[in-house]
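A protein chain is absent from this complex, but the other protein chains hold their places.
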Amino acid sequence: MAPDHRADATDTALLQRPAALGRPVFGPRLVTALSLAGLLALWWIAAIVADSRVLPAPPAVAEAFWRDAATGELFFHLAMTLMRVIAAFVLAMAIGSVIGIVLGMNREANRFFDPWLILFLNIPALVVIVLAYIWFGLNEAAAIGAIAVNKIPNVVVTMREGARTLDRDLEEMASVYRFSAGRTLRHVVLPQLQPYFAAASRTGISLIWKIALVVELLGRSNGVGFQINLYFQLFDVAAILAYTLAFVAVMLTIEFLLVQPFEAHSTRWRPRRAGS
Amino acid sequence: MAPDHRADATDTALLQRPAALGRPVFGPRLVTALSLAGLLALWWIAAIVADSRVLPAPPAVAEAFWRDAATGELFFHLAMTLMRVIAAFVLAMAIGSVIGIVLGMNREANRFFDPWLILFLNIPALVVIVLAYIWFGLNEAAAIGAIAVNKIPNVVVTMREGARTLDRDLEEMASVYRFSAGRTLRHVVLPQLQPYFAAASRTGISLIWKIALVVELLGRSNGVGFQINLYFQLFDVAAILAYTLAFVAVMLTIEFLLVQPFEAHSTRWRPRRAGS
Amino acid sequence: AEDRATIRVGILKFGTVNWELDAMKRAGLDTAAGVDVELVPFAGEDATAVALQAGSVDMIVSDWLWVSRLRATGADYTFVPYSTSVGSLMVPGDSDVRGLGDLKDRSIGVAGGPLDKNWLLIQALARKDAGIDLAAENDIVYGAPPLLAEKARQGELDAVLNFWHYAARLEAAGFRTLVSGTDAAMQLGTSGPVAAIGWVFGDDFAERNPKAIEGFLAADKATKELLATSDAAWEELRPLMKAEDEATFTTLRQRYREGIPSRSPADEAKDTETLYELLAKIGGERLVGPATTLSPGTYFDDGKNGS
Amino acid sequence: MSNLSKPIPPAGDQDALEVEIRGKTFRGADGDAVRAIDEIAFSVAPGSFATLIGPSGCGKTTTLRIILGLDREFDGRLKLPAGGGRIAAVFQEPRLLPWRTVEENVRLALSDEDTGRDLDDLFAVLGLAEMRSRYPGELSLGLARRAALARAFAIRPSLLVLDEPFVSLDEQTASRLRTLLTDVWSARPTTALMVTHNLREAVQLSDRIIFLTERPARMRGVYDITTPRADRDARWREATLPALAKRYSGVL
Partner (left out) sequence: MSNLSKPIPPAGDQDALEVEIRGKTFRGADGDAVRAIDEIAFSVAPGSFATLIGPSGCGKTTTLRIILGLDREFDGRLKLPAGGGRIAAVFQEPRLLPWRTVEENVRLALSDEDTGRDLDDLFAVLGLAEMRSRYPGELSLGLARRAALARAFAIRPSLLVLDEPFVSLDEQTASRLRTLLTDVWSARPTTALMVTHNLREAVQLSDRIIFLTERPARMRGVYDITTPRADRDARWREATLPALAKRYSGVL
């Protein structure tokens, strides 16, 4: 007979319940704006408190940004990096998803290739990049390939977990109703893998960008990684942050204009959690 | 009336079906051995074909391995790196899972923190590491903390996707039967997150190891990353591969002795796909 | 030993500084000069810079440009010459490139990036002597030093500008020096070889530990004398140097000896200022930061000016 | 075996279940409003057994969810039997944890002081004795539904909510379980509310039957049965069922 929150709330008296049909206090846009403002404030305060050359305040970074933006240099390097990131992302997601789904659905294949996967997961980026440059020359193809090879095992692992949890009931339904392979993939398999795909692509694009920085550091003559390394040698943290934030801004734009609407659309069928 | 494979197979005649109750052609251990042997063979052939200083054949790597293993040096560096990897892994998984689950279950919180998450996902490892070292000194705590901070956003993203797909029906059941918070977490929530956790930890440990290499490069006086970079400056690829493979061997051991038995146990309830 | 000062030096594990300090400790030259030198090895150049700023080491090896730039933004690091060895632009022994003027439509690897001092000087020299813009008329590849060295060996690059010990190794492998950073500087107006890299430490450390700095610099001088004259001392360094063969070993030794600064600090400082103005002109604010002249105090003043 | 004429326990010990829903609207995925319930109001006397009958899709499950506190976005008010007693629910689907065995599923629902209780009899009468250590994925649907019943009956609830508990079971098993339900319900002062499409089942078990209209649900009528359960034999049923079916067409 221990008192219990829910019981208390309903026991006491005839409780009046209003029909509250989802009216959030702030609009989504406002929340995002608030969030960014909070982040900026936090950074500014930290910069003032730390008062160190290593954590410049927002104005210093803005200045560094304008310096390189005015010459168009920043946009050039950003574009080069984005080109590499996008190419490697498409490659890695496509190849990794296929391998991951196959391994997740086929125990025998998985047992055989699992050690290979672990090997490729754990080869340092440096090794892959250097080997790629040495074998295929210091060119874009080698750079993009090296980034993709670094990312593919991660995609495989995530998609494999997803494929392992595929609903057998729906698969059976599809086979009884003779769905073609394409129809099964599109309407039965992929929707179930959506959360895994989302996880793989979100963490993927950030990992790819980080590897792109190393690739550019080791053997490219442009791109954000090239610039960041240059400024690191000069220990110009403001400039490093300016380039970093420029990339983050691009990612945020993609997130809000592309990813979130797409996700909202592809998960609209999901019953919403009460009160959210 | 297009002929169809399944219909064909069963239409033609009274078909005899044997009772084949899962008898794989090879035992799992043998498959793994075959897999590793295949990998070795592939490498060896590639090394012979490439015939380059940059892709040494297995014996050269074995020699480099023995050279550093005999002095105990290799094991010392490996141990240091493993220590950092494990500490950072535990930290990142614990913190990242908690944040990820909270964000996945709470739309408002997620809307607010999503931009922060994207920022932290995309800050280059270099920046975090340098800031950590400069603020907290070149010590283990800073090194491990920097690795964890690099990994946490990835864990958050993956666990958040998982938490978004939590089964509302089971959650309701748990609330009606007044499961305590701990019981709900352990018996209702965590089992559903298992595949996401598995994906996050597999890709996680490899990412952490890669970041550990950078951390060791930028400010530690030991560890595999330290050694690999030294050998990179000498362009001694055999030694680099020896250290890499030593780490991969440790990971493979963990995979086969710990992770796979654990996973087999925690997913034993899953209905198995026919023929696997 | 209790009253001896200690100094922690951040070094590159496979770098030349490591050789020198190893020889110093082997010969007991540091304790003889009343200082305990503690070596803190790192795997990368950037790591030593981070370590100095994080206060984990007291001294590292870096260049005066870096010191001057950081001083201009408020840091108090200071500089004592260590070596005049700098990078060189190398071409294969059988290359038909004879001078900077022949570099047209070639692929050139440049270690250290577009703001590397030697690269800037060599570009300026090419513009002055041969009237060509190296960066514009060639295919420039910036990249990691070991990777570029390997690419040069593979023949993918027609020329490579690399740091001195990579250059020395390439030389031992049959490459020849087209022009070195020092040559370029001298042809552009310095009166002698300028020590580009040196010991870097904080002014406040020097103030608090005058004996440590004094002892260390004395020990450094003694070590250089030893290494300049004794081949036996070099034999002991062999395992550290990881030279592939005898030719590489002797080339490395030779180039090291050539790099020992021999001029008076005053001459050094004067040439450095010339060089700085030159660099400020070529590299612009991007390279030198807001200050157009060498920041005062970049060169360490131990109070016994000119000794 | 069963106490079929449970005396309604004295009031004060427990309150009646009072339900008054003046409206419930869902927001569909396309943003459209789906009106599920228009106006439902009924009460269930403490310790009595009530049944909800209504066309498929009319809002019965929605009503139960509101009573269970799983849906708080509705117009109206609600009063649960007091006393802090536990609530047991048999959902329309089994809702077992797939990664726990049948027995673990049942035991997890027990309160802390009850853990470790002897459940042999319960499993035996439900025909689950052999299935205790199986995972839900290895059960037939009927077995899974019985496991869900076991969970509800094991916790000795003071309010029992059942959403079509006996579908997907053969007649023999179903009638055995109806007897079990009566036992569990009458052993303690339990208020019960059941949804069913089976009028026979309803008249056998209930003190009160509440008929609902098509969606959006409104009250169609309330039918109280005063005949003691022991007297509800085949003959009585033959008389009652057609009468009810005539009054509320389409339910039989």
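Order of writing sets the labels: A, B, C and D. Residues in every chain begin at 1.
Everything that follows uses one rule, which is that contacts are C-beta pairs under 8 Å (C-beta built on N, C-alpha and C of every residue); 3 or more make two chains touch, one makes a residue touch a chain.
Nothing here was measured: the structure is a model prediction, and the numbers come from that model.
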Contact with the hidden chain (one of D:25, D:92 or D:179): D:92
Option touching the unshown chain, where D:25, D:43 or D:61 are the choices: D:61
Hidden-chain contact residue, picked from the options B:116, B:135, B:256 or B:269: B:269
Residue numbers in chain D that touch the chain omitted from display: 26, 28-30, 34, 53-57, 60-61, 92-93, 127, 133-135, 137-143, 146, 164, 167-174, 197, 199, 250-252
For chain A, the residues touching the chain missing from this view: 169-170, 172-173, 175-179, 183, 187-188, 191, 266, 268-271
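In the analysis below, only the chains that are shown with their structure count from here on.
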Chain connectivity with chain D absent, coordinates unchanged: one piece
Centroid spacing, where centroids are CA-atom means, of chain B and chain C in whole angstrom: 41
Per-residue overlap in chain C, given as positions that touch at least 2 other chains: 46, 53, 144, 150
Interface hub residues of chain B, defined as touching at least two other chains: 54, 130, 134, 175, 178, 225, 229, 232, 270-271
